[in-house]
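After the structure tokens below, expect a handful of questions from me.
Note that this complex is displayed minus one protein chain, with the remaining chains in position.
== subunit A ==
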Amino acid sequence: MNILIKSAKIIAPNQSYNQQVKDILIIDGKISKIEDHIKPEIEIKEISLDNLHVSQGWFDCSVSFGEPGFEDRETIENGLNTAALSGYTAVAVNPNTQPVADTNADIGFIKSKGADKATSLYPIAALTSLSHGVDLAELFDMKNAGAVAYGDYQKPIENPNLLKIALQYTQNFDGLVLSFPMESKVIGKGVVNEGITSTKLGLKGIPALSEELQIVRDLFILEYTGGKLHIPTISTKLSVELIKQAKDKGLDVSCSVALANLILNESELEDFDTNYKLLPPLREEADRKALVEGVKHGVIDLVTTDHNPIDVENKNVEFDHALYGTIGLEASFGLLLQEFPLEKVIKILTSGKERFAIPQEEIAVGNKANISLFNPDSSYEFSKSDILSFSKNCAYTGKQVKGKTYGIIANNRIALKSSLSK
């Protein structure tokens, strides 16, 4: 596909084109020219949009698309389309499907469903068979099928010896192990952060201790075994400190934070709204601020939407019975811009690809076009009509956001919000 992007401000921190307004010519999916003004010599699709900004394509390291098994919540096709129109050119998809993605064939199925789309799909494979936390799944076999990391989504590794073995075994093929930070005995039947809100609402609390205890354990094991450990979605102030100490020590550990924990705190729960029932739970404001600082200073490597569409039947119920999760892809850019300056937001959205062995394509002549398109100056209230996912469980409805995405150009394809396509 041949495309000419007209007058786009390039946001590429630390690169030569940063903050410059350029025309970008894309021929057969590759960037062939970046110049002040380009006159097309052949018939070409022109993209000219209000206050258009572009950057290298964005990556989310934790999304759930339901398929196979929960297609009523979301499908891979609609999930990838949602990601594309939200500015993401790459997503790592969790194995929390039915059946769990724990074999070469499962990974192959997910990959094939995600093939030939603008947004690239990278499966995360289950670490253990059926995600039961007992026996390692065939990790190398799944790597060969396209898996980029291994983890049992939101299920903690209860057995420390299993983590030890996983971290040792994956070193033979440079695998990345995900260990969800939650000590399952300490959490008990908790459903929200243990704090003032749980006390006032009579809901069972999830102590910060349950997360921190597991992180301490995992870091000790990592120090013993070596290997590559990623801790998904930390949520407390002390967790940030623990990760920082481990990195200072030289351990090969990375971590992410969920968008919700970066933007919201536990006060949202006052009304028992199940859209705020999340795992990890929304914590205190002091935790949220520490997470923001952790992102600012690079202690936290990735920010994920932890996009998790849940059907209304599992959300519109009593709080204790509701499933955890919120969607987030559609709102992430606008929410992050409320918290960080534009260049930092772009850094956040483009970081972590290397950790998940995903190709990086900067905006440069000769590179494949892998570009996110957006307008950072449009403020509006995020509403249900902005949701593209099948499921509408959203913790951000009614929140003020700054910045709109137009879509992406990637994989020799273009995905733009329909109202913008010429």
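We take it that a residue touches a chain if its C-beta (ideal position, glycine included) is under 8 Å from a C-beta of that chain, and two chains touch if they have at least 3 such contacts; residues count from 1.
Basically, contacts and distances are computed from a predicted model.
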Its UniProt record identifies the chain omitted here, from "Aspartate carbamoyltransferase", "3-isopropylmalate dehydratase small subunit", "Phosphoribosylformylglycinamidine synthase subunit PurS" or "QueT transporter family protein", as "Aspartate carbamoyltransferase"
Touch with the missing chain holds, among A:21, A:115, A:134 or A:196, for A:196
Per the whole complex, from A:69, A:160, A:188 or A:398 the residue touching the absent chain is A:188
Contact residues on subunit A toward the hidden chain run 188-189, 194-196, 198-205, 207, 271-272, 313, 316-321
